[in-house]
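First the structure, then my questions, so here it is.
A protein chain is absent from this complex, but the other protein chains hold their places.
Moving on to subunit A:
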């Protein structure tokens, strides 16, 4: 069963592609420590997370009106995870954490997510809340709420959406009324709150976006509050579970409609300043988006690994040139079209993981104060969030296809992995929102500096790609065209903003493919010295596959973008 991740590939990505050793050394750690941590993560994932993933999916959480019920395995997994010290891994030593590189934490997290995403969400939501508190909380807030998160005792949520305001946060209605003692009372309804109600741990720290009456309209009037489930004196705060949502996947995670202030107001404490809530939240959202891409990637990788195993074991048919019906059937991996599908799934899933870990390494470089990294992260974040959500998901789809009818049943894990992964193009900013962010904000930011920074990085790789001249030239020419098309579009952005943004998602897909081709070229180059020649050959072949079968899709996309095609923009709403 395991097929959670491929440790050989993960080590290749960390050490050969991304040189994590340099980051480890710079932060006072070494490879032995990193290897031991990853081994513990792998074992915990295998022993404590994966075994109940299917059960947690089949027996989703229930609410009896008073209590939320989760299957008992959840508590044991949580205890093991906390005792192993994972909640503290990424936090600064000054806050009581271990100060491990973000890249290493993301790699370890990959094991847990791929093994059981519906459970892993609980500790990871706590980390996200903790990260925000570490960055913006006062010392008193950190002592009260961050320390127990680092110790694995408290959980957390992010309460942004409301029933009437999802992507459109400007329209939230939850209000926060200031009190004489400096605290606030919150009133309103929040929707889609993952981990919003359960009985694990000692407390849940809700981080809630709300508007203080009298503030500016729209997003400029949004503030951010800490609203604990239990107040410091141990009494329940005025936060109520209105109901659980019943989802397609991620079913181990409670997803909640929460009501704040049914009985006089939920006690909340302001983080940072009034009306600055959204920028605080979005600072953290960038890392959350890398996390979404990473989650999508590892679910795709797991599906791909299951498909490879199945294709090696399942026998059907014979070679096309074998006419002897008495000869034994061959494993389906012997069929060219199955290998094509595996190649496609691998190029999407492994490529996505390479991209997301690269982005994580950029976060480490940013923290180390390296120049120019911020621009790279700016342009890449929407791609990192969206491309894996779309294409690693397709790897899960292919994994079902390779399993045939069996893949469509719940006796095999591939359909669950697909359902779990289907969330990723939706949450933390839908794909459409990411396209708008990329083309409407990042591409035009600082006179195009982020895109130039990315092009420069790609050019560096092309300069080391002499072993692959054909692919080097293909990507070099494509990069030139992307620059020209983008410049042409940007020139019309001000005069015709609707047309400029009409095909933003197409631009996102196109740039995603360019970035992925770059990632594959980098992997093929880095794999050349690998101790296992078969590994290097596999990476090279997958790189060639991507350049030949997938990258040409950018041609027609660039045609649409270049002409600023108006087919969809001009479509009358009455025609649908």
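In the analysis below, a residue touches a chain if its C-beta (ideal position, glycine included) is under 8 Å from a C-beta of that chain, and two chains touch if they have at least 3 such contacts; residues count from 1.
The definition used in the following text is that contacts and distances are computed from a predicted model.
Undergrad: Looking only at the UniProt record of the hidden chain, which name from "3-isopropylmalate dehydratase", "Electron transfer flavoprotein subunit beta", "NADH-quinone oxidoreductase subunit H" or "Anion-transporting ArsA/GET3 family ATPase" is the right one?
TA: Result for the unshown chain: "Electron transfer flavoprotein subunit beta".
Undergrad: Given that one chain is not shown, which residue among A:80, A:165 or A:244 touches it?
TA: In the full complex, the listed residue that touches the missing chain is A:80.
Undergrad: Against the chain that's been left off, what residues of subunit A make contact? List them.
TA: Output for subunit A: 2, 7-8, 30, 32-33, 35-37, 39-40, 43-44, 46, 80, 83-86, 88-89, 98, 100, 531-532, 535.
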